[in-house]
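All protein chains of the complex are present and in place, except for one that has been dropped.
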Amino acid sequence: MNSRGLRVLSISTVAAFCVSLCLVFFYAPIEAEEGFLQKIFYLHVPLAIVSLCGFVIGALLAIAHLRTGDQRWDLRSYVAIHMSLIFGVGVLLTGSIWARGSWGHWWVWSEPTLVSFLIVFLLYATYQPLRFAIEDPERQARYASVFAITAGAFVPLNFLAVRLSSSYLHPRVLGSSSNLPAPMALTFVVSLAAMALLFATLCSYEMTAKRTRILLKSRSRILGYR
Amino acid sequence: MTMIAPLASTLPEHSNDGYVAAAYIVFLAIVLIYVAIMAIRLSRMERDLRELRTRAEQDPHTEQPGRAETHERTPARERERETV
Partner (left out) sequence: MSAVAPDTHLPATGGARVPPPAPRSKPPGTLVVVAALLRKELLVELRTLESVPGMSLFAVSTFVVFHFALNRSSVDGDLAAGVLWVTLLFAAMLGVNRLFVADAEQGGFDGFLLAPVDRSAMLAAKVLALLAYLIVLELVAVPAFGLLLLGPSLGHALPGLLAVLALADVGIAVIGTLIAALAVRTRARDLLGPLLALPLLVPVVIGAARASSPLLALGGHGGVGGVPIKWLATLGLYDLVFGLIVYAVFEFLLED
């Protein structure tokens, strides 16, 4: 991505976030049951959706890498998964804060989405240790892609299993993204778009930085200095 | 419950503004920390680039003794020899 593309992405991200925050705090109505605390919904759920999509995208990019053997796909897969993991930290922290505000505990097992996310997070946290434990770069990329594909298939199965196992009768407040009134739905969609743009922007920056560093290393090797 | 009583005065259970603010602050902190790490990496890259450039300007033909030959280096060296 060239610098002009990066600039466009960054500016649209900032704009989207400004709009989204205005909508969240000045337009969306206060929810009846949870009150003001419900506003976290516009932060937590987009983070979760973008993060999960990022993991699945990482798996798709890994498939492309295994099929073509082109290392650039592996780089994209790595960046997508790494970024999703960072977003995942955000999901867990905001989810925990929401749980604390809602039920008084910093962690609740009764919220299946949050629990599934913890398991997915623990799984992907092993991605980088796995990569760094393999020295040969080509084998590292291949093994990482195998892992990314397996873990990507795991994500939906895991959500299903945890959702089934949750026998609590709590009203599922954290996941209540269906039948939203129109103003809330609009705010939610805009927040989701802003989060997705942020993901794309940060990934592009990360890719550019990595590619630059690879170029730098190869140049210095050609000149015989390292 | 008694241990969180002093905290409760800044984050009273009746008003949830504190929690919403905390969540948004956490999000902002994550993004800013990421940007800071990127900035550090970028400055390191710039420093390496500067170092490479000064070294390339000073002595373009010497190579360190005992360094392993790679295929990439040979055509580069030929090119440099040709320009002189």
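For reference, chains read A and B in written order, and residue numbers begin at 1 within each chain.
By definition in this document, contacts are C-beta pairs under 8 Å (C-beta built on N, C-alpha and C of every residue); 3 or more make two chains touch, one makes a residue touch a chain.
Remember, it's a predicted structure, so these values are computed and weren't measured experimentally.
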Which displayed chains the hidden chain touches across the whole complex: A
Identified contact with the non-displayed chain, of A:Val8, A:Cys22, A:Leu122 or A:Leu215: A:Leu122
Contact set of subunit A toward the excluded chain (per top definition): 66, 119-120, 122-123, 126, 129-130, 133-135, 139, 142-143, 145-147, 149-151, 153-154, 157-158, 160-162, 164-165
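As a convention for this text, only the chains that are shown with their structure count from here on.
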Computed distance of Cα centres, subunit B from subunit A, in Å: 21
In the complex, subunit A residues that touch subunit B: 34-37, 39-40, 43-44, 47, 86, 89-90, 93-94, 97-98, 100-101, 104, 198, 202, 205-206, 209, 212-213, 216, 218-225
List of subunit B residues in touch with subunit A within their complex: 13, 15-17, 19-20, 22-24, 26-27, 30-31, 34, 38, 41-42, 45, 48-49, 52, 55-56, 63-64, 67, 70, 72-73, 76
